[in-house]
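Contents: one structure, followed by commentary.
All protein chains but one are shown at their positions in the complex.
Moving on, here comes subunit A:
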Amino acid sequence: MTAHPNRLHESAARLPAGRPRRAAAGGVSPAGLLALALIGLAALALPLVADSYLLHSCIVVLFFAYMATAWNFVCGYVGQLSIGHAMFAGVGGYATVLLFTGLGLSPWLGLPVGGLLAAALSVVVGYPTFRLRGPYFALTTIAFAEMIRIWVENTESVLGIPVNGAAGLTVPLAGESLAALQFNGKAPYYYLIVALLAGALAATWALERSKLGFYLKAIRGDRDAAESLGISPARYQLVALAISAFMTGIGGGFYAQFFRYVNAERLIGVDLSIDMALMSIIGGQGTVFGPLLGAVLLAPLAEITRGTLGGSFLGLHLVVYGIILMLAVLYLPKGLIAPLRAVLARLARRGGAR
């Protein structure tokens, strides 16, 4: 590639012939692929050895990892903060349940339909706010999400559709049924969330190399410069937000099927929105694996503080989050994944030198 005949200019001749080839240029190194394959195999084999409690905990962690990855798809790459992503999960979750109870539609279809509805909502939120500069997007997302949560909590039914207010909706028990996406064991749910997470990570990996990914990073870098290079910030941010909301909506549908229950406080509440954002930011936003890392570290931590200390101090996990966030911003502004990457890069280089 370095010895290309149609160089623009003679200055090419003065360059050393072998500019070091970049690992990032084409894709993943063989060692990286091998590591990914091993991790994937281990993940797939886990239900064979884990007990029900461990498997349940793993599903919860992977659910948060998936949600944080979906959040990161737009917010991490474009540098906008959404504190209302739970509204998309809420739309997906409620839609999946209501389509099943009302129309008998299988959740296998309910999940993508819920995702599409969430994407539609995201366009309503994003269309007016992405035109503006500054914190309007963050403010609008939190306002919209809280509006929807409060409305759902105080509405028994709308147009004959039972929303059931603060009590929430239960998914009617269908027993072991593939069509109804209900299983007695945990393993099928585990495989489903692993597949969803793998899909979200693959989408993010593809994003990094795509036109959309470059455009989002450009908008994050400097909006004026991005505009002068042919980028309409409102348009591309909206496309990314819709994809992110679609993935988040599917996550909400998964939540509904796994717990067989949805309510506004848990699924649309600001807690979930903050979880998604913080896991992403602390893990390393704008990277493929950062949100996954953040979820693996923070989700169990939240569970522990909530379980052992939360009884007496409501919201203690948020205090813990806050402290970790401050430390991360101060000492690892690029997220916990940054030092990890440096170590991996050093290992790869040593491996390459051999």
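Please note the rule applied: a residue touches a chain if its C-beta (ideal position, glycine included) is under 8 Å from a C-beta of that chain, and two chains touch if they have at least 3 such contacts; residues count from 1.
The working rule: contacts and distances are computed from a predicted model.
Look at the chain that isn't drawn here: its UniProt entry, checked against "PadR family transcriptional regulator, regulatory protein PadR", "ABC transporter ATP-binding protein", "propane 2-monooxygenase" or "Acyl-CoA dehydrogenase", names it "ABC transporter ATP-binding protein". The residue touching the chain not shown here, chosen from A:Phe63, A:Phe137, A:Phe183 or A:Tyr215, is A:Tyr215.
Take subunit A: the residues that touch the chain left off the picture are 1, 4, 7-9, 11-12, 15-16, 19-20, 22, 25, 209-211, 214-215, 217-218, 220-222, 224-232.
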